[in-house]
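With one protein chain removed, the remaining protein chains of the complex are shown where they sit.
When the chains are written out, they are named A, B and C in that same order, and each has its own residue count from 1.
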């Protein structure tokens, strides 16, 4: 067995040292009736690398690979080109096979990266501080709502209709048990985001307003007035960014007054991976730092006065406070944070700006091309790299018909909002730097066929 | 430009320090008429990673991947499964991006690996010592002939008809300039290797006999009598192993009296790679070590008495001896040697033995299945994982017809020996642990169709 | 060993990527064009590779040496798993692709689920939780949903002292009052105390088995029966499943829900703190309440059950825990690992893990206090305490001393039930030679602590940093980098 170093000679010698006859003696505390005398029935025995590779390769080939076809899916997960050096570096054994940096003297690599990551995220979101990452955007979003409750001591959260419906679902699941009140409706078919509606809904019970930027339909709106109204009412503004590349082109939420900015970091460095692992980003104003969930890395000095980094403010965390912790989160997305940070370092200000410009330009090209297809209307008045088109038929069927033509044409609103019949003609189309002009032409051509 | 760290600000500052006005001033020694005023015409400008990946990916997809089809090619290059950890480890930056270990204090990683590699190769070949690798099997073979000339001070080498014809070609190219006499004929259609013919041909002018084991047609013969006759005549026996996996099952040439054993190490750890880079293996008896070409790593101690390793006996090498060097080779195949050594360490005695047994068993299965196909005859009386079948038509055409059916069915002798019409019906078929029963069935089925 | 921060060495004009020029178009950004710099430094690719390669060398990983962090299960991470997870067919597919285009991915999830259910002897599994603590939450939510479904509003969760720290946090997060159950002197749950506390207000008992003292909870079946009789559920923390996989099925012990840390038992890499993955297996009683989404196999292929497709027979589901389908990248790795081991190999895993731990326990109990050494064999981890060290010497000194010997320290000050606890978990992927080296090193450090060797208080000496001031970090938190000028200005 290739992963097991002990030889039978070793095993005998060790049993001798322990002073028992056999391995079974070491399992003597297991009740006899719960002990399996032999390996579990009905499962295959160990397999060679070659055999495992064949099996996994066969399954992998049953999937339509995004990079092999014209591809326009977004809605919370975006396909970007990740430089080869990112994947190389995160596979360094010292990063990949390390644990949470509980012994900082021999974990400065991970810790310095987290410190750099926190700074990058805070700057990107226009916030003062950021944490060392969370599971994903949806759980970060829920954690922000809980944090707003702790800060404001109020229990009503207004969720924008433009918030990703899966994020809404996650919040609903949790709120059912915490007792938070969530105010939410599915989006209207409107060229603009629902900012004014949210402003009007804020009242003295509101703990926070949660708004996605750009929103699930790709729309972008200025959050300044919303922030002002929320603050006037003693509520917090939580902004959710599912496409951080956008912030290379548009004003970050922190600059418009958001108190907490959370997001999904998958776009930078991580890749699609069928939904996970992803990377929750979490940033806020300095004054709320002690209410922030998740791990934090902080700067300090060692016994010789040299700069170093440690996990800090862990008194907020569950392994110290047990039932009084700010959240039950124990793990972060360390390796994804590393990938994000490396990719962001490669990009830098200039690369991110150029990347965002290219994304937007390609998206505009795609929108213009699609508008020219009969039966297609563009919903958005503004967008970054994703927009919604309206069709006269159920977009779920259209998406499947396009897939039959080897085109992954977009995410249907019917899939995201199965209960909102009025949205069924919507298709969310994402366009990135990986989209070619040929891809756009293929989508237009495919739509013409399907809609004909 | 992503690989160039200097900014324009840096460049100006540096020109200032140097005391020149512009970059052009640094190229003042280039005659004006040879200076290009602008970038070279007719070539594209720099491309993004994404664009380069697309281009290379497009070219890669134009090739038929061995792992995607029933695959039976050998004849000097064999497809084996290489564990994923091998490729991971050779990509560690400290291995991949190091130079020749000229500064041994900070190159003990490479050096210890080479020492371990030398020991592994020497043991595998049944020899006393081995060098730190050569370019590939064919150049190692030629270097062995030259070494025999230096040792025996004779210039006539007998090349077995079973030696890989490309190895013969390489030797002929070199011998044309060095004046060595090479005695060689193309192989006969015979179930046994040409050992007796070679024994009979040895005379007092013979510097060496070069015999491949197993030979190009897959045949295996006992080399003991040949070694005895060569030694009696004052000549050396050089054995060439193009499939080192065989030595997990059969007696190594060194144990049968070979003085020099060379080989192609590609089978272990390296992969097919369309022919390169590959790995020349070179081992010999202790008494000839100072005539051995190529780099050598040796054990020593440091100033504190700790064991360490250095490149040694470099007085044989060209950067010291210039025109008196044992060969002009400056580079070895360090990274391929590392891959070989890691894979061999993973295998160990037990893994190599099991691997060889599986190769042979699968090959026997394939031979039996093919013999049952009408129009197919098996040439070999003995073989390891490769054998020759004889068809009634030109095997080149058959191989192409099989390829049209997405079966890579073997190497035709017509391709290897274009001038030997009597061999044109031969197809060399290699079978390894990567060959499945389905593959064998597919080859038999394809042959039935093609031969029908 | 100093490596500057990217903010100190990068520049805003430098980039390590080349982006194709953007076509000229009319902007549709709604007037929200960014107006200020973000202040993100860039490095060229060579500088980037060097920065992170150098930083990596300030880390310790399982690839470098023994990493006996108790309860964290730092075992070998096979590179085959990494390779499989990177196949484009798994790495480059979108979570919202039409189901017909991701049948292979759904099959991976389903196959792994089948293995997990079979290995645990349970009824079903929820794959989406993102980590162990998230899995605990999943289990508790299912329990609460099940209780609500029968109109039974219970308010208390019992947690033994020897449970993982996340257990009470999770229970509290779900709105339950948490009550401790004491441990017996031999380090197990006090069965009598537990039985005495059971009643109609107890929703669940959360038990870690093997527990954090490294001992198997002998009475778990009895406990389960008592809890069930009292109308509650048994949650088992499966972080230590590595000790029993292939030899014991939690389902045979009456467990209702248990999370499985794929990053522990099934070797998906820890990556310096995540990502994890915490699927939860359920008993038949809890299965109807499992979260969306999940995968079902039908005659027509694999079906992803989520909001759109759930239908009535999943009406009991307590909802969604994450945006998409869970940690696909970890599923691929775990399935690869499980297939590589097979039923025979997984049984050998737990046997070797337990053998290694007992070997360490018995090889060191003469120099380190082993509080439960008399309680019988340990399972996959050996627990020691600070009893017997010289005045002023602590478990922390042992840990830092081990660093200088070239080892990662064991888990320290956990579990809380033992003073100055040291929890050593070798796992099955260490050979005898590695264990022997560690035993020699720990013996030497322990003897120094027992003898009061003052030099030990200064350890580590040979690490990238000496002991770091954690108090300073917490008192004046510096969580992001600020330009020195900005810092100076702020100070004025």
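Throughout what follows, a contact is a pair of C-beta atoms (placed from the backbone, for glycine too) under 8 Å apart; a residue touches a chain by one contact, two chains touch by 3 or more.
Keep in mind it's a predicted model, so treat the numbers as computed, not measured.
Enquirer: From the touch rule at the top of the page, work out which displayed chains the omitted chain touches.
Expert: Counted over the whole complex, the chain not pictured touches A, B, C.
Enquirer: Which residue among C:5, C:64, C:177 or C:191 touches the omitted chain?
Expert: With C:5, C:64, C:177 or C:191 as choices, the missing chain is touched by C:64.
Enquirer: Can you work out which residue in B:75, B:258, B:389 or B:442 touches the chain that's missing from view?
Expert: B:75
Enquirer: In the complete complex, the non-displayed chain touches which residues of chain C?
Expert: 9, 18, 44-47, 49-50, 53-54, 57, 62-65, 75-76, 78-79, 340, 429-431, 433-434
Enquirer: Under the stated touch rule, tell me which residues of chain A contact the chain that is not displayed.
Expert: Chain A touches the chain not shown through residues 1-5, 7-9, 46-51, 83-85, 87-88, 93.
Rule of thumb we're sticking to: only the chains that are shown with their structure count from here on.
Enquirer: Using Cα averages as centroids, what's the distance between chain B and chain C in whole Å?
Expert: Chain centroid spacing, chain B to chain C, equals 46 Å.
Enquirer: Using mean C-alpha positions as chain centres, tell me how far chain A is from chain C in Å, no decimals.
Expert: For chain A versus chain C, the centre distance works out to 19 Å.
Enquirer: Touching two or more other chains, which residues of chain A qualify?
Expert: 2, 49, 53, 83, 88, 91-93, 346, 433
Enquirer: Hunt down the residues of chain C that sit against at least two other chains at once, touch-wise.
Expert: 11, 13-17, 19-20, 43, 45, 49, 53, 78, 80, 82-83
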